[in-house]
Each structure stands twice: as C-alpha cells, then as structure tokens.
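What you see is part of a larger complex, with each chain still in position.
Going by the order they are written in, the chains are A and B; count residues from 1 in each one.
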Amino acid sequence: MSTISLAQGTTVIEAAFGRARELQLKPLTIAVLDAGGHIVALARQDGSSNLRPGIAIAKASGALDLGVSSRKIGEMALERPTFVNALSAIASAGVVPAAGGVIVAAENGDILGAIGVTGDLSDNDELCALAGAQAAGLRALA
Amino acid sequence: MSTISLAQGTTVIEAAFGRARELQLKPLTIAVLDAGGHIVALARQDGSSNLRPGIAIAKASGALDLGVSSRKIGEMALERPTFVNALSAIASAGVVPAAGGVIVAAENGDILGAIGVTGDLSDNDELCALAGAQAAGLRALA
C-alpha cells in the first residue's frame, strides 16, 4: 500500500471530528493528502472560515514539502523566520508554521501522506490530527 | 439556511458516488463548494489522478464565477474559445469548459453553492453531480 485510500481519509476525518467534539473545540477543517501532496479528502465544519481549507492543505502539504510536521516548521520559524517566509513563497500550496499538520506513514515507514487540521488552537488541531491517524491505522511522524 | 452545510456536502458526495457505482464509472473526484467558492467537502476515489481535485473545484467555482453550469461554459468555449481562455486567466481557481459543474440553489432560488465532478466522460460526471444535488434536497440550476 503506497498511498492513503479514500476509505482511510474518511476514517481520519470522522475520528478527528470525534476528538474535536470530546474536546469541545471550535469548528474545524481537515484535509487528508496523499504522499504527492494531492487532496484525498477534505471537510469543513459549519462556521469554519473561508481560508480554513487553504490552511489545512498547507499545514499538510508543507509538512510533506519539508519532511517534518508543521509543529517543527513552527519551531524553525522562531529561529529562522526569513527562511520559513522564503519557503512560503516557493511552496505552491504554502507552508504553515504551526502545529496541526502531520506526515503519516505505513508500519514499514513508507510515507503515505499527511493530515492537516485547523480551526482551534494549533495544539488542539494536532491532537485531532493524531486521533485521525490512529483511527485509520496510520503512524504519525513527529 | 444560506449556504451548504457539511452534512449536505457529505450527502452529495455519497449519493454521487452511489450513482457512479450504478453506472460503473471510472474513479471520480467530487468537490462541494459554498456560494463564495470555498470548499465544504471534497473526496477523491482511489485511482483518480493528481489534478482531479483541482478540476472538480474549477468546474464548480467556474460555474459560480459566471452564474451558469460548466456545461454552458463548454458551449461558450466552442463559440468563443479566446474569451473562455481569458476568463481562465482571471478566475483564481480556473474555469473548466466541460459538463460536471452545477450551481445549486435553495427552493427560494438563493444560490447556496456548487458541485463539481470529474473522472469519467463529462456527461456522466454531470449525472453524478445531479444525483448528489437531488439527494441533498438541493435544486441544480441548468
């Protein structure tokens, strides 16, 4: 299996929304991308604002673009802001330096895609991404 | 209700995929946008190629941009190809001159959003979009 299936993408989204309900978070948008950075599934809850799909996609695709989670891109941005700004201009879908975007891999370590969540505090967004990955049997990379 | 809810978007996608199974179509990608052209829900079936999300989005957003279905934009393109090319350059998400993108409205005529389907022959794509609209209680505009 070299990519995320739509069935897995749907499971990710349902489980992430389930976690968000438990945590009583604000309306979220969740994007699931394949390893090439192309959308497999995306869902925006009612009341989630206009750019949320773009932010969810960029959290996930930026993670794939750089090979690290968007949380790590956020840490990178504190040390080297100009570098991260420069990447934003190169990455066709952008790069978001805040938690909530995680790369997901198979048991054998093959990268299968990424999940991006946005709408609440970025730490909470990431909790939902991790819950989604787990429910779909995907290993989230740190 | 002045826009498509995520619940409606999910119903659209499930019903459109259901119609596609009946018609034994190739793998599809389906996008549901709100009236402003922002994604509410998107799903890409396994085997649907990389640009399919972009095409599904552009079929739907192009319809909203011009106020007619992407089928009508296709007819426009036969008569005035350079005009439609010019619109492609202006529209931020592009414009696709082929059937499969339909505007959906409430009973009272208010535009609520649009559905874009791509992956099979464009006539078949449109059949799935219409089935999705109907299942969600949305009126598809011609």
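We take it that contacts are C-beta pairs under 8 Å (C-beta built on N, C-alpha and C of every residue); 3 or more make two chains touch, one makes a residue touch a chain.
Predicted model, so just to flag it, every value in this text is computed and none were measured.
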Oligomeric copy total, full assembly; chains in place: 2: 4
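Quick note on the criterion: only the chains that are shown with their structure count from here on.
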C-alpha-based rotation, chain A on chain B, 0 to 180 degrees, nearest 5: 180
Where chain A and chain B are represented by their mean Cα positions, the distance between them in whole Å: 25
Interfacial residue positions of chain B with respect to chain A in the complex: 5-6, 9-10, 36, 38-46, 50-51, 53
